[in-house]
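Removed: one protein chain of the complex. Kept in place: all other protein chains.
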Amino acid sequence: MKQVNTVETIGLDTARTLIDAARREAETRETRMNIAVVSHEGHLIAFEKMDGAWLASIDIAIDKAFTAVSLQTETAGLAEATQPGGSLYGLNTTNDGRLVVFGGGIPLMRDGTVVGAIGVSGSSVENDVAVAQAGADAFSPGGRDR
Amino acid sequence: MKQVNTVETIGLDTARTLIDAARREAETRETRMNIAVVSHEGHLIAFEKMDGAWLASIDIAIDKAFTAVSLQTETAGLAEATQPGGSLYGLNTTNDGRLVVFGGGIPLMRDGTVVGAIGVSGSSVENDVAVAQAGADAFSPGGRDR
Amino acid sequence: MKQVNTVETIGLDTARTLIDAARREAETRETRMNIAVVSHEGHLIAFEKMDGAWLASIDIAIDKAFTAVSLQTETAGLAEATQPGGSLYGLNTTNDGRLVVFGGGIPLMRDGTVVGAIGVSGSSVENDVAVAQAGADAFSPGGRDR
Partner (left out) sequence: MKQVNTVETIGLDTARTLIDAARREAETRETRMNIAVVSHEGHLIAFEKMDGAWLASIDIAIDKAFTAVSLQTETAGLAEATQPGGSLYGLNTTNDGRLVVFGGGIPLMRDGTVVGAIGVSGSSVENDVAVAQAGADAFSPGGRDR
């Protein structure tokens, strides 16, 4: 009887590589970011807070990564559907308030499956997304799912 | 002196039947759902997470069912009143954030009384509602309260 | 570059099989149990509450399973170390109180790795452990890690 499923996730080495890439992009943009990487089921693998980064963004970065894996989507994609009148209005108050519905959380994909996520918070959403994308690109260049 | 009231609720056998019906509808729609059934007082009776279903939807499915019994309504019916300017704006942040204000939670009725609920989460709200309805129909075909 | 790790987890089919086995043992013992199965990273896959089972044990069953995967141990093995004077006294108030330090949570092992867990609550700890073990045996007969 088939009793177990094989799944793929990321490890600490990969998480460190992604955080390094994201931090370099943050420095280029002269921003101070909190950067988090989580496993395919949302547990924190690695985290860094750049000196002077916003304190509230510690939680937000971690929760953006959690959101990206737990809904298998970029958090930026949740903004529209959760607006007043949107089909998922109210989503951000579920899951003990851990779901972040603006940009900066990006799932890491491999063969069409989410294997982890990166979350970034500490500046404008535009900067957050760009820094998270720089981290995600270090995993899967150009956003290609290989 | 009459000191106790008789109430009706559902049991595990019923919950399993409803979940099976909902899961078949989910498979037909090629979706991967989290499906929860709760008692008339909102306690979890049975739950199933289809392989690959969104992790955030575990809580959302359970809380949709909780919302349906605890407000004696379909959760889809809460969307309008909880909009900004609506009479129940802010409802979703009460009860430790457990009230879900979009579709997918449906109360199970018998003789005009709520005896339990089913909650489904894992796809579009439209799919969530249809899968929850398939479960509810297994309890009360056609939505008729018998 | 090696970027992903392969891990094994259990799916819904396995979870249902284990819950069925546990419930049969519960019936043999004329107990009414809450039975939960979680993934290798602690997310709920399936749950059943037998009719009349203790309400508090819903959370306890789920959290026993969470504890078994998150500390990679049988919860019964935590009882001694968390007693007053024990090396882990106070453990049960960490993790938002989700760690259960008495018997009834058993990890599911494959090739030396935890791939999920079962948690049972609803009777004496002795019964809880026996029912959880019946579920675990359905995964790995005789407790052998195959």
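Chains: A, B and C, in written order; residue numbering restarts at 1 for each.
The definition used in the following text is that contacts are C-beta pairs under 8 Å (C-beta built on N, C-alpha and C of every residue); 3 or more make two chains touch, one makes a residue touch a chain.
Just so it is clear, the model here is predicted, and its values are computed rather than measured.
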Inquiry  = Based on the whole assembly, the unshown chain contacts which displayed chains?
reply    = A, C
Note = Across C:69, C:118 or C:132, the one contacting the chain not displayed is C:69
Ask   = Can you name the residues of chain C that touch the chain not displayed here?
value = 5, 41-42, 67, 69-72, 84-85, 87-91, 93-97, 99
Inquiry  = Could you pull out which residues of chain A are in touch with the chain that's been left out?
reply    = 11-12, 15-16, 43-51, 55, 58
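Note that in this section only the chains that are shown with their structure count from here on.
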Query = Roughly how far is chain A from chain C, going centre to centre by Cα mean, in whole Å?
reply = 30
Request  = Two or more other chains in contact with one residue: find those residues in chain A.
outcome  = 5, 41-42
